[in-house]
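Then we have chain A:
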Amino acid sequence: MLEVSNLKVCYGQSEVIHGLDFVVPKNETLAIMGRNGMGKTTLFKSLIGVLPSSDGRILIDGIDVSKKESFQRVENGIAYVPQGRMIFPSLTVQENIETGMEVSKLKKIPDDIYALFPVLADMRKRKGGNLSGGQQQQLAIARALVTNPKVLLLDEPTEGIQPSIIKDIANVLNEIKKLRDITIIVSEQVLSFTMAIADRIIVIDKGSFIHEDLREDVDTDKIKAYLSV
Partner candidate 1 sequence: MNMSTNTDFTLAIEDLTVSFDGFKAVDNLNFYLDRNELHVVIGPNGAGKTTVLDLICGKTKSTSGSIKFLNKELTNLSEHEIVLAGVGRKFQTPSIYENLSVMENLEISYPKGRGVFGSLMFKHDAVVRDKILEVATQIMLEKALHTEAGLLSHGQKQWLEIGMLLIQDPQLLMLDEPVAGMSVKEREQTAELLNKISEGRSVLVIEHDMEFVARIAHKVTVLHQGKILASGDMKDVQKDPKVIEVYLGH
Partner candidate 2 sequence: APATSTGQAVTDDTVTVGILHSLTGTMAISETGAQEAEKLAIKQINESGGILGRQIKIIQEDGASDWPTFAEKSRKLLVNDKVAAVFGCWTSASRKAALPVFEKENGLLYYPTFYEGLEQSKNVIYTGQEATQQILDGLNWVAKEKGAKTFYLIGSDYIWPRTSMKIARKHIENVLGGKVVGEEYKPLGDTQFGSVINKIRLKKPDVIYAAVVGGSNVAWFKQLKAAGINSKKQTLLTISVTEDEVLGIGGENLEGFYSIMKYFQSQDNPNNVAFVKAFKEMWGDDSVIGDVTQAAYLGPWLWKAAVEKAGTFDVDAVVKASEEGDIELTTAPEGYVKLHPNHHLWSKARVGMWKKDGQAEVVYTSELIEPDPFPEGYQ
Partner candidate 3 sequence: MSFVYEKLFGDKKGLIGFCILAALILVVFPVMLDSFRLNLVGKYLTYAFAAVSLVLLWGYGGTLSLGQGIFFGIGGYAMAMFLKLEASSPENTAIQSTPGIPDFMDWNQITELPLFWMPFHSFSFTLFAVLVVPTIFAYIIGAAMFKRRVGGVYFAIITQVVSVILTVLIVGQQGLTGGINGITDLRTLNGWDITSDSAKTLFYFINCFLLLAVIIASRFILTSKFGRILLAMRDKEDRVRFSGYDVANFKIFIFCFAAMISAIGGAMFTLQVGFMSPSFVGIVPSIEMVIFAAIGGRMSLIGAVYGTLLINFGKTAFSESFPELWLFLMGGLFIAVVMFFPNGLAGLWEDYGHHLTKRLDFIKNLFSKSKSAADAIELKGSKS
């Protein structure tokens, strides 16, 4: 599980994330929603450690990782699917997935990954950079899943993915949550996808949380209103 307290992030002088506090227990999926430029990506980057946080604590299963390098955070169980894919373009698809297996010590790519993204199996030997946009996005998700994370961060994971696969991804995330002890945090713009996976929804605005709802209580119109201020 993930505990974050008083997290602040700055780009140079300007503070973009203003002291966030939140806790996500095991087996919960938290969706973070917000308009463009409100700090979702920034928040994720600081959780995985590619952006330094200027203040605050990040605990994974009680272990403070806020001073650690990102590879150590991954070792402690975070996995990250960045916005904009960021796959390794000149590695083959298979090698791309294998980079995620350095941590989990898996020997072979699990079959269920290829079952979820059949296209990746077909294109195993192709260079990652030659895939189409949506294929790359699928690859990035696969790469994160093979690390066997305790906390999975997904920054707009459905961007550029075809509707049928979005549905599959939603099913898989729900499945994983049932099978493993996992915490999922996802930032999303597509409300339908969010509603399909999230247990709880938080709206972020200008680097602060302004609204929080459990899925059961979500009033879609209200959320929509928050998102279009």
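As a selection rule, all candidates are chains of the complex that A comes from, given by their letters.
The rule is short, and it goes like this: a contact is a pair of C-beta atoms (placed from the backbone, for glycine too) under 8 Å apart; a residue touches a chain by one contact, two chains touch by 3 or more; residues count from 1.
This is a predicted model, so every value here is computed, not measured.
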Candidate number, among 1, 2 or 3, whose chain touches chain A in this complex: 1
Residues of chain A touching candidate 1 in the complex: 11, 33-38, 41, 83-84, 119, 130-135, 137-138, 156, 159-168, 189-191, 224, 227-228
